[in-house]
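Only one protein chain is missing; all other protein chains are in place.
Showing subunit A:
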Amino acid sequence: MSDIETIKDTYLTQVAAAADGDALEAVRVAALGKKGEISLLLKTLGKMTPEERQSEGPKINGARQAVADAIAARKDAIESEALNAKLATETLDLTLPPPARPAGSVHPVSQVMDELAEIFADLGFSVATGPEIEDDWHNFTALNIPDTHPARAMHDTFYFPQTDDKGMPKLLRTHTSPVQIRTMMDVAERTGGDGEPIYIIAPGRTYRSDSDATHTPMFHQVEGLVIDRNIHMGHLKWTLETFVRAFFERDDIELRLRPSYFPFTEPSAEVDVGFSVEQGRRIIGGDARSNEGGWMEILGSGMVHPNVIRNCGLDPDVWQGFAFGCGIDRLAMLKYGMDDLRAFFDGDLRWIEHYGFDALDVPTLSGGVGA
């Protein structure tokens, strides 16, 4: 074994033994520094004969390379150890709770209103609104409910001492139907009485002087109105079926229309939806004729009464269509399973956190309107 091999092995041993960066640097300087032992050996090559150089050159260069590689490897190892040691001191107890970032929520009534808007937009309906403090004309008379009409007694109306320009007391709308009147009158005015197709829904707050387990003096209703040429009850039936199936996201929902009476529609129908029982809870859809199944009333509807169309300044011989009205709170209860209407208006955070919706639960047709 030549000297050079011994020198190399000595340094490699020292590199391996270097405990930290400083020790390693000392080895580097001793071996490869300007006056390092291997550096000096390299310089001796110049004075050698070509034959000697041919035999010693590779040996010395090999030794230099081996030591340099070892130093680099050792340097990485030392740095890595140092980092690991440092990291070891930085351990966090990640079982501790992070800073609170409170989640907010959207009320089920708003969520359902957005769902309705989405479904009906696909059918070409826009959303219309109107005042809640209404006058007698829009809430009753224009809807074919004159002041002596017995149907008025069914409305439990809230009145104000203030009167309108006809001297009738102002009132809180008892249904969203006045929005029908306002929409049709706007169209009649805009078109000079010629009319144009109307496809709207009108969700909003409504009021009746009624308060018990299933009635609150304020509640939410959605009105639907279609006015066009050649619209008939078959279209009404299809629209309601399509809406209910889209809303509850089930295809096995059956509707049952029953003749009924509303002064502002002729013919009129109340609409029942079939339910079944799944896991002990009533679910809209399924076999309504099964033992546990049945029908529940969900909305009132009919073909808009010609007097109503006429009252709005449109020609009932040209324009006809249908209207329906449905409780939004009830739709929410049937879809999402709340059992107490009064809780909707209490603001109980526990209820809100249970039944509320994430801000990002925006109903979409592609994702399904239910959240």
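Going forward, a contact is a pair of C-beta atoms (placed from the backbone, for glycine too) under 8 Å apart; a residue touches a chain by one contact, two chains touch by 3 or more; residues count from 1.
Basically, contacts and distances are computed from a predicted model.
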Protein name, per the UniProt record, of whichever chain is missing from view ("Energy-coupling factor transporter transmembrane protein EcfT", "Phenylalanine--tRNA ligase beta subunit", "Ring-1,2-phenylacetyl-CoA epoxidase subunit PaaC" or "DNA-binding transcriptional regulator YhcF (GntR family)"): "Phenylalanine--tRNA ligase beta subunit"
Contact with the hidden chain (one of A:L40, A:A77, A:V318 or A:A359): A:A359
Residue touching the undisplayed chain, where the options are A:M184, A:I198 or A:A269: A:A269
Which of A:G33, A:G57, A:P217 or A:G293 contacts the chain that the document leaves out: A:P217
Option from A:V27, A:V109, A:V187 or A:I298 whose C-beta touches the chain left out: A:V109
Residues of subunit A in contact with the chain not shown: 96-97, 99-107, 109-110, 114, 117, 121-127, 131-133, 147-151, 153-154, 158-162, 169-170, 172, 205, 207, 209-211, 217-218, 226, 228, 230-239, 241-242, 256-261, 263, 266-270, 303, 305-306, 320, 344-350, 352-353, 356-360, 362
